[in-house]
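Note that one protein chain of the assembly has been removed; the remaining protein chains are unaltered in position.
Labels for the chains are A and B, by order of writing; each one numbers its residues from 1.
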Amino acid sequence: MSIDRAHADHAHEHPTWKQYKWVALWLFLITVVEVWAYYIPAFVASKAFVPVLLLMSAVKFTMVVMFYMHLKYDHQLFRKLFVGPLIIAGATLVAFLFLFKG
Amino acid sequence: MTTATTATAGAHEAHEHTHYTTTGLDNKKIAIWAFIGSECMLFGSLISTYLVYKGRSVVGPFPHEAWTSPTGQVFKPILDIPVTSASTFVLLMSSLFMVLALAAVENKGKPGYEGRLGSSKFWLLATALAGATFLGFQAYEFTSFVHEGLTIKTNLFGSSFFTLTGFHGTHVAVGVLWLMTLLFIDMKRGLGPTDAIIVDICALYWHFVDVVWIVIFTLVYLIQ
Partner (left out) sequence: MASSAATPTHAHAASYSSEQSGLWSWLTTVDHKRIGILYLYTALFYLLVGGLEATLIRTQLAKPNLSIVSADFYNQLFTMHGTTMVFLVVMPLSAAFFNYLIPLQIGARDVAFPRLNAFSYWVYALGGLFITLPIFWGLAPDGGWFGYAPLSGPTYGGGYNMDFWVIGLQILGISSLAAAFNFITTIINMRAPGMTLMRMPMFTWMSFVVQFLVILAFPVITAALFFLQFDRFFGTQFYEVAAGGDPLLWQHLFWVFGHPEVYILILPAFGLVSEVLPTHSRKPLFGYNVMVYSGIMIGFLGFGVWAHHMFAVGMGPVADSMFSVATMLIGLPTGVKIFNWIATMYGGSLRFPTSMKFAIGLIAMFTIGGISGVMHSSPPSALQQTDTYFIVAHFHYVLYGGAMMGIFAGIYHYFPKMTGRFMSERLGSWQFWLNFVGLNLTFFPMHFSGMLGMPRRIYTYDAGQGWDLFNMMSTVGTYMLLVAGLIFAYNFFSSKKNGAPAGSDSWGAPTLEWSIPSPPPEYNFAQIPEVTSRYPMWDLKAPDRMAGIEHSHPDAGVIAEAHAVPMHEETERRTASELGISMPFNTIKPFLVALGIIIMLSGLIVLHVGNFPLAMGVMLGGGAFMVGSLYAWLTSPLE
């Protein structure tokens, strides 16, 4: 829990235009693959469908958060402020799915 | 590192009337991240509810399956994947526009930057328009669902679907309003590096709304 004045500087370390463009391209491509997968009945029926889709979604999520929201470059503090609640929200969601399964 | 820190602290003080902050970070940015953390729980609850109620509706229409009503009326699966894929794409691209708007504001006045990357006004407008387009898609989606017989009152799916996506749409609408406000300020007096923080917090909000949609798109639309 050390919050100090280090890393206060962020403007200079932001990713560049090139990175932004690549991230956008990946976001687009993954979305295309997601929708494509949706239209393959055999794949939809398989056990791999849900995990694969969740994984792709998680990758997109992480990319936006890391690059567009600058969490990869910004102060540690922001990462803590975001990831902490995210974990609690995720755990609560999983608990709900479990509790309401029966 | 030391020089960099001092430099930012200096710029920061000029902006914030020499107010000292413990971390050297801007208060607004800490607050918006705390807010985003809080929003994780809000959308977590909405999504949980949607998933818990998935498949529990006693009458149709349903998201992914066709349904024949007791009176013999046939409803097709209601979710329209092609249209939503298009709106998803628009929202994803709006995030790209947003980072470019922020970069343009942060680098305003640097030699050669605007010519290469476009002005902050352009990108702010592009982001707002993309957001408005997304809202247009959503309005189309909602009205066509109502025409097909699914309202917020029809069944559990209708209630939880319209509430979840409606909340997201409201967030987008607030974001569009926010972007338009920034655009207005930019046109009136110009946004420069010292204003980067007010664009930054709007950008963080906007991207968060985008990542929420990434999750909704997968969990609500694609997974059956």
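The rule we apply is simple: contacts are C-beta pairs under 8 Å (C-beta built on N, C-alpha and C of every residue); 3 or more make two chains touch, one makes a residue touch a chain.
The structure presented is a predicted model; accordingly, all values stated were derived computationally and were not measured.
In terms of the touch definition stated at the top, the absent chain reaches A, B within the entire complex.
Which of B:133, B:159 or B:224 touches the hidden chain is settled by the complete complex: it is B:159. Mapped onto chain A, the footprint of the missing chain covers residues 1-3, 77, 84-85, 88-89, 91-92, 96, 98-100, 102.
Residues of chain B in contact with the chain left out of this view: 17, 20-23, 25, 27, 30-31, 34-35, 37-39, 41-42, 44-46, 49, 52-53, 56-59, 152-153, 155-156, 158-160, 162-163, 167, 181.
Rule of thumb we're sticking to: only the chains that are shown with their structure count from here on.
Centre to centre, using the average C-alpha position, chain A and chain B are separated by 14 Å. Touching chain B in their complex are the following residues of chain A: 3-6, 8-12, 14, 17, 20-21, 23-24, 27-28, 31, 34-35, 37-39, 44, 49-50, 53-54, 56-57, 60-61, 64-65, 67-69, 75, 77-78, 81-82, 84-86, 88-90, 92-93, 96-97, 100. Chain B meets chain A in the complex at residues 1, 4-5, 7-9, 12, 22-25, 29-30, 33-34, 36-38, 40-41, 43-45, 47-48, 51-52, 81, 85, 88-89, 92-93, 95-96, 98-100, 103, 106, 116-117, 193, 196, 203-204, 207-208, 210-211, 214-215, 217-219, 222-224.
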